[in-house]
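Below is one structure, written out as structure tokens; comments come after it.
The complex is shown incomplete by one protein chain, all other protein chains being positioned as in the whole.
In this document, chain identifiers A, B and C correspond to the written order of the chains, with residue numbering beginning at 1 in each.
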Amino acid sequence: MTASSDLATLLVSCPDRKGLVASLAQTLYGHGANILDADQHTDPVAQMFFQRIRFDLSSLTTDRVALEAAIREVAGRMHMDWRLAWGHHEKRLAIFVSRYDHCLYDLLLRHRAGELACDVALVISNHPDLAPVAAQFDVPFHHLPIDAATKLAQEAAAEALLVAAGVDTIILARYMQVLSEGFTARWASRIINIHHSFLPAFIGGNPHRRAFERGVKLIGATAHYATVDLDEGPIIEQAVVRCSHRDSVEDLVRKGRDLEKVVLAAAVRWHLEDRVLVYAGKTVVFD
Amino acid sequence: MTASSDLATLLVSCPDRKGLVASLAQTLYGHGANILDADQHTDPVAQMFFQRIRFDLSSLTTDRVALEAAIREVAGRMHMDWRLAWGHHEKRLAIFVSRYDHCLYDLLLRHRAGELACDVALVISNHPDLAPVAAQFDVPFHHLPIDAATKLAQEAAAEALLVAAGVDTIILARYMQVLSEGFTARWASRIINIHHSFLPAFIGGNPHRRAFERGVKLIGATAHYATVDLDEGPIIEQAVVRCSHRDSVEDLVRKGRDLEKVVLAAAVRWHLEDRVLVYAGKTVVFD
Amino acid sequence: MTASSDLATLLVSCPDRKGLVASLAQTLYGHGANILDADQHTDPVAQMFFQRIRFDLSSLTTDRVALEAAIREVAGRMHMDWRLAWGHHEKRLAIFVSRYDHCLYDLLLRHRAGELACDVALVISNHPDLAPVAAQFDVPFHHLPIDAATKLAQEAAAEALLVAAGVDTIILARYMQVLSEGFTARWASRIINIHHSFLPAFIGGNPHRRAFERGVKLIGATAHYATVDLDEGPIIEQAVVRCSHRDSVEDLVRKGRDLEKVVLAAAVRWHLEDRVLVYAGKTVVFD
Partner (left out) sequence: MTASSDLATLLVSCPDRKGLVASLAQTLYGHGANILDADQHTDPVAQMFFQRIRFDLSSLTTDRVALEAAIREVAGRMHMDWRLAWGHHEKRLAIFVSRYDHCLYDLLLRHRAGELACDVALVISNHPDLAPVAAQFDVPFHHLPIDAATKLAQEAAAEALLVAAGVDTIILARYMQVLSEGFTARWASRIINIHHSFLPAFIGGNPHRRAFERGVKLIGATAHYATVDLDEGPIIEQAVVRCSHRDSVEDLVRKGRDLEKVVLAAAVRWHLEDRVLVYAGKTVVFD
């Protein structure tokens, strides 16, 4: 097994044309990198090309600087957007919460079980309630209260903490505040949110009660990147569970919690493993 | 095994109060009917009681007329809505179609395999295309073209056929016409429709393309009783299937077809077996 | 809403005959009990009748002693096996664990979230590792080491703790020891176990590796009552999750953990709510 510090992942998107696969493969091969996984997708409607390449650096015949320069050269020539993630850098996560603890516990337990390749740098909350949970897992907890008047100041304080801690990715683990447009834009494609979803969709408050009143037979959850347009960001993962007339509103809430945990964890894992590409308001997930 | 002609099914709904279960059970027992299945539900929010009782008539000590009179008496005293279905009467079905054949084939094949306890009395279509399919299964086919000017006349012609054929239930098996308010009202809770459903919901035309553009990870289908408010009728059954960036619009359409068949067939079977109660815009499905 | 202490649940099974529903409903009604939910099933092959009745005691016209005596009288006359659970008595749970913590955490978190109506009386383990987890939730933890020579003595020690704590139900939350025949028999239908399951089944050790080698496309988990015949007890709940050639053995193990949590929690909740009846080596789950 290759040590994860000897791995790297390259994510690429660009207008489709001939020779893209060959030029990247040739570049990696020429530097002695060994491709372990390559997954590719072409959107025939958008005429866009997407690729994820995971490769082994342990037998590199040049060095990382030279390899990155060569990739930059090819990418420039082919008009590629690209992102290179080195395995020796674990992503640093911030988890935003309010009062619900189920997603926080779930993420921290999975992290401890080795399911999530990242550092959990800190937990930020607008309420003090979940400080003991963070403490159990030795994760710094920051209580940053918020109201309409202090919203931007609170976000600025949060952002200072994020920068100081070298955070790469923010997880909104049932954080019950709407982030400002500016904050969302600065962290574009780096904030993952989880929310319930229903067939049909119920806009507004208390959706589980409305799902109950409508007699739906399925309830769902969606994980997506946060955008200014709330709940309209690129979808990373979705799942549903059956329900029936026997389910009370409380049962629906309970089933919703279970879904939220599983769906959020999947989205976070795929993001951490650089499996998600965003374009045109949607995602390619190389799972 | 009891012959199905010796079975009957009683469906009851009423405001909740004490003694409902006992009074019905006592009535059936007093006439020699043997309860085979009884399923009950109380909606604690609406304070409503629902029950489905399936019973065996083969050892009735009185007769059907006396039994029905006794049930009517109890129901009146307890302010029950009730419906009694005798097993010797198979429901008579009309299937409305346009050009898509997948749901029609699916229903006719299931009927022939003995999955659907009903008579398929006739197929009505606004296009002639599917006449050969009906012919293969020896089901009368009626071509009733329609346009904006002839809508009410076409519905009247359809209704005459339905009445003449003694139809109980209409299945809209991808019938691409909106029924008039009057028609829908006259057949309330007796028309079952199938349509696609998505998370989030896409209103308007070409939903599979919009689901593709939005990058959804699930697509779904919903079977419901038709109401004037299109696609807002009481939901009988829903299901979803996974999709990904690899699915083209055509793939989504294909997956949608598979879902529509399964979901519609389940809804039809439950309706035919008198398992569905409608109240307050939703259903109780005793499955 | 009725306080749960004013509720009771009656579970009944017996050879099928006429009048069973009526006699029980009449008895409850005659004492002023209000039936909230009644679910019934008849197995036409075994000719057996099963019923679960949940009822409200708040307007009882007699008292609990008189009601229980009346039920006993009817049950005797009708040859019923029966079990009456009073809502004011919460079941007392013992959780057996070894070193895996995911099911233990899951149960304790669900209990704290109010999903499981029970007291968690104690945790028993053959290893000391999970003592801190129990401590976080203020649950007594007992370390009872075991080896081939001490097995019966260890079980006796465990049983003494169970009796002293008034335990009703044992959950084997990934407890990696086989219980003796005597212990299993004494706690028949009161020990819930969780284990992986595969299509096809893999007997013996390291099943996830063998599932990987066989290239299965689904892996599953089964919760069942423990019997002497290991993994052959009455099945309470099962679920599966998709996998593919991309899943390593470690991925399968991770997916298995998620399944085990969800499936075990469902089985425990149904058991605690007296929804499960065992007969002829299988279950009726009134869900």
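Convention: contacts are C-beta pairs under 8 Å (C-beta built on N, C-alpha and C of every residue); 3 or more make two chains touch, one makes a residue touch a chain.
What you see is a predicted model, and the numbers here were worked out from it, not measured in a lab.
With respect to the full assembly, the chain omitted from this view is in touch with A, B, C.
Of the candidate positions C:L36, C:I53, C:V120 or C:V216, contact with the unshown chain belongs to C:V216.
Residues of chain C in touch with the missing chain: 41, 43-45, 197-201, 212-218, 220, 222, 231, 234-240, 244-246, 248-249, 280-285, 287. Where chain B meets the omitted chain, the residues involved are 101-102, 105, 109, 113, 115, 136, 246, 254, 257-258, 262, 287.
Hidden from this view is one chain, which touches chain A at 1, 18-22, 25-26, 28-29, 32, 34-42, 44, 59.
Following the convention adopted for this analysis, only the chains that are shown with their structure count from here on.
Of all the chains shown, the one with its CA centroid nearest the global CA centroid is C.
Per-chain CA centroids place chain A at a distance of 37 Å from chain C. Chain A and chain B have Cα centroids separated by 42 Å. Counting partners per residue, chain B has 41, 44 as the residues that reach two or more other chains.
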